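One protein chain is absent from this view; the other protein chains keep their places.
Our next item is chain A:
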């Protein structure tokens, strides 16, 4: 844990020094990429708690991430549009009324979907504090209701994964509609401009967001390290390994699963709220089921059941991914065929996912167990390997 936090601090400080100080050794866009990567690490750590520790293969955590992004995006868009509108109306001979400003902001934001009314979902958009609360509350509430319904009915294994995926898909399809109130497939844009902080410039803002992301990742890491340690950690891992047995010990396992699911959803929302201002735009495609599957792939490759493994997996795979698909990698000439990585990257990723689950169930993090002086921690010995969700026996007495 200490090592992880040290490395995190080092990366953050290093990037700050290299990008500021008038050296300009690192571009602003790279600082943003770094900040975004830290947010992805945070959601991956949350995913690891819910999947690697608690055994719930959720394919919906990127939806919670997206909800967090939308929640902060609403305020960013509203506040910024309000400033612009006020500025332009100042030229008019009569000072504008409150209602006129709101109407003008509405038609600015919703013009693209042929409307100018504020939908109910924007009720708090003018209030930063409430909207910040929504960043955590909205994903938390959705996870609470969804989890309560699913866990109470004892849906487990692949069936639960399919349900979470259906939830993600439904949410994404709803957001794609123009009358969802969140600008349909246009999504929310211009999020990189922080109202009131415009004078700082993007190069300084990017560093601020890098720091915020690093703080969130560090805090989230500590929080989850606390949750997965001690008796709580013991119970959570026991749910993963033999839930039915734990019930006969008197533990209401569904309450624990609900707790873990909701807490991780809230942290995912926070991660999303830090990610999208750095990305600048959010649209419903970000909530597509594919995003959540990528998240599971990162965690599997990084190593389930260890928090730093998930962070390493997310950082490595997402950075590699943007390098390969961004045209950064030189094409590979095989003589008979030239491999363009933009086309082949997904194949490579897919193959490495299959290889990791089949041959290296502990993932990249498993390499740390090879350091001779370190005795593997007990919780790294769990039921990993190819996910047994599909083959898990019915709940009840082990045979």
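The rule is simple: a residue touches a chain if its C-beta (ideal position, glycine included) is under 8 Å from a C-beta of that chain, and two chains touch if they have at least 3 such contacts; residues count from 1.
Operating definition for what follows: contacts and distances are computed from a predicted model.
Q: Looking at UniProt, which of "Autoinducer 2 import system permease protein LsrD", "Biotin-dependent carboxyltransferase family protein", "Urea ABC transporter, ATP-binding protein UrtD" or "Cation:proton antiporter" names the chain we cannot see?
A: "Urea ABC transporter, ATP-binding protein UrtD"
Q: Which one, A:118, A:209, A:256 or A:298, makes contact with the chain that was left out?
A: A:256
Q: From the list A:100, A:126, A:242 or A:369, which touches the chain that is not on show?
A: For the chain that is not drawn, the touching residue is A:242.
Q: Pick out the residues on chain A that sit against the missing chain.
A: Residues in contact with the chain left out: 227, 230-232, 234-235, 237-238, 241-242, 244-253, 255-256, 259, 378-379, 381-383, 396-399.
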